[in-house]
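All protein chains of the complex are present and in place, except for one that has been dropped.
And now, subunit A:
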Amino acid sequence: MAKKYTMIINLAKCIGCQACTVACKFQNNVPDGKFRTKTPANELKGTYPNVSIYFVKEACQMCQKAPCVSVCPTKASYYNEDGVVLVDEDKCVGCLYCMTACPYDARFLNKETGAVDKCTFCYELKVSKGEKPACVSTCVGGALIFGDLNDPLSQASQFLAKHKGEVRKPELGTHPGVYYIYEGVVK
């Protein structure tokens, strides 16, 4: 059965250590100055001494109705059999139409290949071998959960059943496959 991979980001557990950012760069050989994932700090909230801050991991949101896939003129951006949005480097001509369409700024031009690059959920290197994406397996706070939503027994399904997952920019109708849990953070 086809999988429906998801990543759940439990914001209350993220300490902003950037281990995910670094693990991703090593795993995927991401060029200098570019990021497939990064975890910037959100705006500081409150006034001293009652201040709070949280970090939001950013990467491809693996939309089910991905604007990048629909605008791509060569079908280089596509959904694979497990619902993961990927870029076929060979078909990509680097027109960057997808970059204008992606509302999450998840894509960049890889100057070394000339093709557009982005998070793949480490599909080729890890997930297809039964492992978890590099960012998930390195996350020190246990803030990242990866799994198959088509499997009701997976950790991801179980977690989403108990917690309220939110997606980024739902008003755009992109139906992201990455969920954010805001429980425990001051929004």
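Worth pointing out:
In this section, contacts are C-beta pairs under 8 Å (C-beta built on N, C-alpha and C of every residue); 3 or more make two chains touch, one makes a residue touch a chain; residues count from 1.
Keep in mind that, in the parts below, contacts and distances are computed from a predicted model.
This figure omits one chain of the complex; the name its UniProt record holds, of "Ferrous iron transport protein B", "Polysulfide reductase chain C", "Cytochrome c-type biogenesis protein CcmE" or "CobQ/CobB/MinD/ParA nucleotide binding domain-containing protein", is "Polysulfide reductase chain C".
Residue A:93 is the one among A:15, A:93 or A:140 that touches the chain missing from this view.
Residue-wise, the contact with the chain that is not shown comes from A:115, picked out of A:115, A:149 or A:167. The chain not shown here touches subunit A at positions 16, 18, 21, 35, 38-41, 55, 67, 70-76, 91-97, 99-103, 105, 108-111, 113-116, 172-174.
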